[in-house]
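Sharing a structure here in structure tokens format.
What you see is the complex with one protein chain gone and the rest in place.
Order of writing sets the labels: A, B and C. Residues in every chain begin at 1.
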Amino acid sequence: MIALLLEGVSILCLGTGVFLLVSGGIGLLRFPEVFSRMHAAGVTETLAASLILLGLMILAGWGIVMFKLLLILLFILITSPTASHALAKAAVHGGLGADPGRNETS
Amino acid sequence: MLLLLAITALAIAWLRDLFAAVMLAGIYGLLSASFFVSVDAVDVAFTEAAVGAGIFPLLMLAALALVGRYEQTAYRHPLISLLLVSITGATLVLGTLDMPAFGSPDAPPHSHVAVRYIEESPKEIGIPNMVTSVLADYRSFDTLGEVAVIFTAAMGVLGLLFTGRAASPGSATERANMYDHRVLRVVSKMLIPLILLFALYVQFHGEYGPGGGFQAGVIFAAGIILYAMLFGFGNAQRVVRPALLQILAACGVLIYGSVGVVCLLSGGNFLDYSQLLPDPLAGRHLGILVIELGVGITVASSMILIFYAFASATVNPEEVA
Amino acid sequence: MLTAVVVALLVVMVMALSRALLGPTIYDRILAVNVFGTKTVLLIAVVGFLFGRPDFLDIALVYALINFISVIGVLRYFEYSNERHQGGNP
Partner (left out) sequence: MLMELYNYWVVILLMMTGFYIVIVQGNLIKKLIGLNLFQTSVFIFYISLGKVSGGSAPIFAEGVSSYSNPLPHVLILTAIVVGIATTALALALVIRIRNAYGTVEEEELQQRDLEC
């Protein structure tokens, strides 16, 4: 019973993660300018990665594997927003203004 | 997966902006490492992860900062070259027709020495990672040569570029740091100890899982390079002195070689670790551990030195010439 | 289920790759590389499970670290070259 429940939760996590992943990818591809693309990718990335890793953690059960997954999760939680922040900051300093009505710059 | 690799490679050939080409080369490294994982080459994927996706783009960028970003001249004789390349490619494709099918278990490479490595090495050496046992024991003389090559290359880069002068606090790289990197700095302060710790784990866990001296050295170097990029090369050179690194790089090779000599003196062949301790199996363990340490030290200090050399050339370009 | 995840990851990797190819600005390309790196971490973790050898996770861990380092490196390079072109005035 518990095993079944855990499997269900894990599949739910993986499924939501995949949905977020794909929507982030579409956003990355379709949005019109750098900052909105950054938004699409950066925001979904963190949650999607956490959900997928969480699903794997539930699949793995207690042990060293779960610990390593947790470590990866922590790294992604720390580094991914930081990288997005640095990137956005560099883009602002690099002369791409952040005003929303701005068109594509090449 | 491989198709993606091919697309990336063609795109690299197509693009004129060198910076974009370097970025794509980074993606190419990530992709090829994923491919290595999918065909079971975990140790190779480990190395490619650290080198192809991390160190290689950084080195290229460091060079681009000095050389300039755009190509100027037109292609020379593109048609003749294309013809030549196609002919060579077609010949090679003809050659593959005689090759054994991908993954077939009775292909020639699997029928000679590899069988022995797979069947005997867990018993003979006593460690589960066959790649490490082949690398550090059966083919240890070869590996000594590779380490010597890395050492020599690092010394060559130093000879060509290193001015020996640390970036002074007022110089360009240091000033770029005033550019308020508080978030990055705080996060990196948390991460760098973890990276160094993880490098040590990879170093000493190489007998049981994927890892070993080569990978650990590169990861360790990447940690130090991250520090140098965020806090300035001048500060990094105060923490990890170039002179110390030069000595360490030489020491790594020395450790490796002297293990071999000790083996000779205690009555075995060169690099025959079973002579090191009364119990041959424990001796082999000790030998592998020590030479992996030597490899790790040399690789890490060579990589950091190479980066210092590029950074010093960036800071004082006129002194190099 | 895991196979589906792998397929989805590959699809997203293709998207990121095409963004890196198209990307009008440099920042698009850097973003694509960053996204690509995270996807590779996930891909390797999932593939490890698929093959039943979860000790592959060490590699995924290295990726998570190296990806961060290379993105930071690229951005630092940009600041440096911008500064040089604009006469050291950030």
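The rule is simple: contacts are C-beta pairs under 8 Å (C-beta built on N, C-alpha and C of every residue); 3 or more make two chains touch, one makes a residue touch a chain.
Just so we're clear, the structure is a prediction, and the values are computed from it rather than from any experiment.
Enquirer: What chains on display are touched by the one that is not shown?
Expert: By the stated touch criterion, the chain not on view contacts B, C.
Enquirer: Of B:27, B:130, B:202 or B:276, which one is in contact with the hidden chain?
Expert: B:130
Enquirer: Thinking of the whole complex, not just what is shown, which of B:66, B:200, B:247 or B:261 touches the missing chain?
Expert: Missing-chain contact among the listed residues: B:66.
Enquirer: Which residues does chain B use to touch the chain missing from this display?
Expert: The list for chain B reads 2-3, 5-6, 9-10, 12-13, 18, 21-22, 25, 28-29, 32, 35-36, 39-44, 47-48, 51-52, 55-56, 59-60, 62-64, 66-68, 71-73, 75-78, 81-82, 84-86, 88-89, 92-93, 96-97, 99, 101-105, 107, 109-110, 113-114, 117-118, 122, 128-131, 134-135, 139, 142-143, 146, 149-150, 153-154, 156-157, 160-161, 208-210, 212, 214, 217-218, 299, 302-303, 306, 309-310, 313, 317, 320-321.
Enquirer: Where does chain C touch the missing chain, residue by residue?
Expert: Contacting residues on chain C, toward the hidden partner: 51-53, 55-56.
Criterion: only the chains that are shown with their structure count from here on.
Enquirer: Could you tell me which chain lies farthest from chain C when each chain's centre is the average position of its Cα atoms?
Expert: B
Enquirer: Name the chain pair with more contacting C-beta pairs, choosing from A-B and A-C.
Expert: A-C
Enquirer: For chain B and chain C, let me know how many angstrom lie between their CA-based centres, rounded off.
Expert: That gives a centre separation of 19 Å.
Enquirer: Starting from the mean Cα coordinates of chain A and chain B, work out the distance between those two points in Å.
Expert: So the centroids are 29 Å from each other.
Enquirer: State, to the nearest whole Å, the distance from the C-alpha centre of chain A to the C-alpha centre of chain C.
Expert: From the centre of chain A to the centre of chain C is 11 Å.
Enquirer: Got the chain C residues that touch at least 2 other chains?
Expert: Answer for chain C, listing residues that touch two or more other chains: 26, 30, 32, 55, 58, 61, 65, 67-68, 72, 79, 90.
Enquirer: If a residue has to touch 2 or more other chains to count, which residues of chain B qualify?
Expert: 179, 184, 191
Enquirer: Please output the residues of chain B touching chain C within their complex, sorted ascending.
Expert: Spelled out, the residues of chain B in touch with chain C are 1, 4, 7-8, 11, 19-20, 23-24, 26-27, 30-31, 33-34, 37-38, 40, 42, 45-46, 49-50, 53-54, 57-58, 61-62, 64-65, 69, 172-173, 175-176, 178-179, 184, 188, 191, 195, 198, 202, 205, 209-211, 215, 219, 222, 225-226, 229-230, 314.
Enquirer: Residues of chain B touching chain A in their complex?
Expert: Within the complex, chain B contacts chain A at residues 179, 181, 183-184, 187, 190-191, 194.
Enquirer: Under the touch definition given earlier, write down the residues of chain C that touch chain B in their complex.
Expert: 10, 13-14, 17, 20-21, 23, 26, 29-30, 32-33, 36-37, 40, 43-44, 47-48, 51, 55-56, 58-59, 61-63, 65-70, 72-74, 76-77, 79-81, 83-84, 88, 90
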